[in-house]
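Structure below; questions to follow.
Then we have chain A:
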Amino acid sequence: MAEKILMKGNEAIAISAIRNGVDGYFGYPITPQSEVMETLMKEKPWETTGMTVLQAESELSSINMVYGGASCGKKVMTSSSSPGISLMCEGISYIAGAELPCVIVDVMRGGPGLGTIQPSQSDYFQAVKGGGHGDYHCIVLAPAYAQDMYDFVDWGFELAFKYRNPVMILADGIIGQLMEKVELHPAKPRRTAEEILEAAPWATTGKPAGRARNIITSLSLDANTQEDFNRKLLAKYDAIRESEVKYSEYLTDDAEYVFVAFGCSARICEAATDILREEGIKAGLIRPITLFPFPEKEISRLAGRVKSMMSIELSLGQMVEDVRLAADGQCPVGFYGRQGGNIYTPEEIVSEFKKFNNLK
Partner candidate 1 sequence: MNINWIEMAFKGTIEIDTQRCKGCSVCIGNCPNHCIRLSKSVNGKGYRFAELATDGCIGCASCAIVCPDSVITVYKVKI
Partner candidate 2 sequence: MENQDIMKPENIVYKKPALLTDNVMHYCPGCSHGTVHKLVAEVIEEMGIQDRTIGISPVGCSVFAYNYIDIDWQEAAHGRAPALATAVKRLCPDKYVFTYQGDGDLASIGTAEIIHACSRGENIVVIFINNGIYGMTGGQMAPTTLLGMKTSTTPYGRDPKLNGFPLKITEMLAELDGTAYITRQAVHTAAAARKAKNAIRKGFEYSAKDIGLSFIEIVSTCNSGWKLSPVEANEWMVGHMFAKYPLGDIKDVLK
């Protein structure tokens, strides 16, 4: 039986990084995720695993430290919250353009602008549709439990290195701050220099005689070269769409109505589903665990046989656009959201569900 420890979602990120052989963390304080770096600094992993932890002068700098570390084939990560992620978007675009693996954690808070420090899911567009410039995608993972925060760090690096692509863990203030029991899987050591050469032969590790120099760049001034590269990225994204979709379903087998929700909203929708079931209404829930790639096929399949779907998000309605694209007119798709750090109750969702579906 693996060890279980009570911890915050943000702490789970930090502990997971240390226990999963991450080489470096570079960050800048911002609420509601400061516990990530605070936990790392308290744990002093440089004395145990040799992990580097550094507080940078800005998010711009921390994401570029990630760029530098990832260029060396190291497992490097950062974390921030919405306004900080906005600052990082330049670097994320460069990382995507240079095809570097890394993990970026966004513990979302309300915006736009300085907004609020309370939880929100209003950075779905930023995370899933780009954020930075140019044709690129991050792989986006949406945790709903402190355990997910722990597990997704390792999963994120696995995907990041498999596809040479940035991975974003899109959490929110609730998941970051809630305390839950987290099962600690057996620890993994950091990669050795030889293992890095094997996992990342493209990395800038110093050019020995006999190999061409390794160059990490996102620059190609020639139009055809750039277009070829964009097509190569598209092929990669298509492969990710084909192989890496992950979602969970709750009572969808016989459902006539389906909620679509991710992260903390999925947990609240699960409770709303239970209330509706008790009332004899056949509700169900699909929770996208990967937001890119989005579970389009599964939502399309459900849309073909239910009376309606409803996207429930802590935003003005962002993921709902992708739900509607996936449903493609097969059933009505409704939306309910709260903003500013306000959270819906299951009862509130039930009430909005009934309004949308003209049910008493």
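Selection rule, in plain terms: all candidates are chains of the complex that A comes from, given by their letters.
Methods note: a residue touches a chain if its C-beta (ideal position, glycine included) is under 8 Å from a C-beta of that chain, and two chains touch if they have at least 3 such contacts; residues count from 1.
Since the structure is predicted, the reported quantities are computational estimates derived from the model, not experimental observations.
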Single touching candidate for chain A, where 1 or 2 all sit in one complex: 2
Candidate 2-touching residues of chain A, taken from the complex the two chains share: 23-24, 26, 52, 54, 56-58, 60-62, 64-69, 71-72, 74, 76, 90-91, 94, 98, 204-209, 213-219
